[in-house]
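Not every chain of the complex is shown here; the ones you see sit where they belong.
In this document, chain identifiers A and B correspond to the written order of the chains, with residue numbering beginning at 1 in each.
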């Protein structure tokens, strides 16, 4: 992200981007690495190359790109349905997540939202992320390691519907099956004025969560959904895309007061 | 944002939030301040109060709330149509704006997007924001000052369709009438892998901008729109809101490679 040298430095993450849009996230270090479709690649060969220049791998030109958080998400290992960037972005905005924020997340899943939050709270903030499914934690740990975004993250096992020790958090983000059961815990963890976000696919989950938030005295309770539609520019002009993801999840927000 | 004392400290911004959802952004300092609808209010009276507690003003209870960036936008002085949080959030996400980022913005307008970007790049990054309309600059300067988010911002007069001195920027964000005319300048200002975003209300603007970006060799050019719809939970159950903003603007993104 942050502007640095114009050349790839040893140890940096590099996004390899092909002409057809394929993406591979690697680390420029002195090892050979087996890359799907490309065989063994000498990762050291990228060191000292200029950012934005191309290298030839497997007979194809690949751009050397500084990876963004979205690149990390698009190239991550998937063990569960992951949150989309549009939803992650709105959660971060509505929860006021920025450098220094203390954020509690439940559940971690594959770590997509964790990476977004970690990227935003760095370098001085922290993301504590709970998941009681061991296999998800393992996937998330690998994704955080691979993306280099794990520095501010603490992965924890356990269930946030019961008591947990965190206090004074700036934000609590819920991506669990029964978020209404975690509203009480969330209240205890949040500082005054702190933000809660919950992500749920069904209208039933939203209704129960909203009622629980109102019952617990949360303020500024709003639920919404974001629909993203691409525009296509072709020879004949401009039109909305025929392809569209009809639904990801509903977002519910509230503030502890 | 960041968790600090549980009590309001002199000099801090305080959001006054009424039961009916009215919001006022003030500074806790030793002066009287005339507030619309409340008359003269002693700003020193908030110092030492607990965050989340209420004060009585004009016969009504007001919560003392730590203001978020969204609060700053919702309470800002408006001299021009401002960008919505959903669009600002996606711009920040797709442009990978985070602590330390160097961002170029054109035009400043009332400074809503500037505040979002400034809040995210702080404390070590910077937002350079151009506008060639003096009255907008004045409004934006007041909004940045009032919100306390102006520390990382440099406001500049001038037109980004011609040459400007900035180089190596991580992101360029355009909110101008003819963004296709600024694509060349944007290219010069951006570092390799850097992100461009453009916000435009009409399909015609999007089409011209996309064609200009393709002509200039930008990669990962995508245009889209975000539709946000609230959900309403009432006695009878849950349904989408009848009220909806049908359109804000199209977003176009690209990467310099």
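In this text, a residue touches a chain if its C-beta (ideal position, glycine included) is under 8 Å from a C-beta of that chain, and two chains touch if they have at least 3 such contacts.
Source: prediction; values computed, not measured.
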Number of identical chains in the entire complex, 2 depicted: 4
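In this text, only the chains that are shown with their structure count from here on.
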Sites on subunit B touched by subunit A in the complex: 1-3, 6, 15, 17, 21, 50-53, 63, 65-66, 68-70, 85-86, 88-90, 92-94, 96, 98-102, 116, 119-120, 122-125, 168-170, 191-193, 195, 203-204, 206-207, 210-211, 219-220, 222-233, 237-238, 250, 255-257
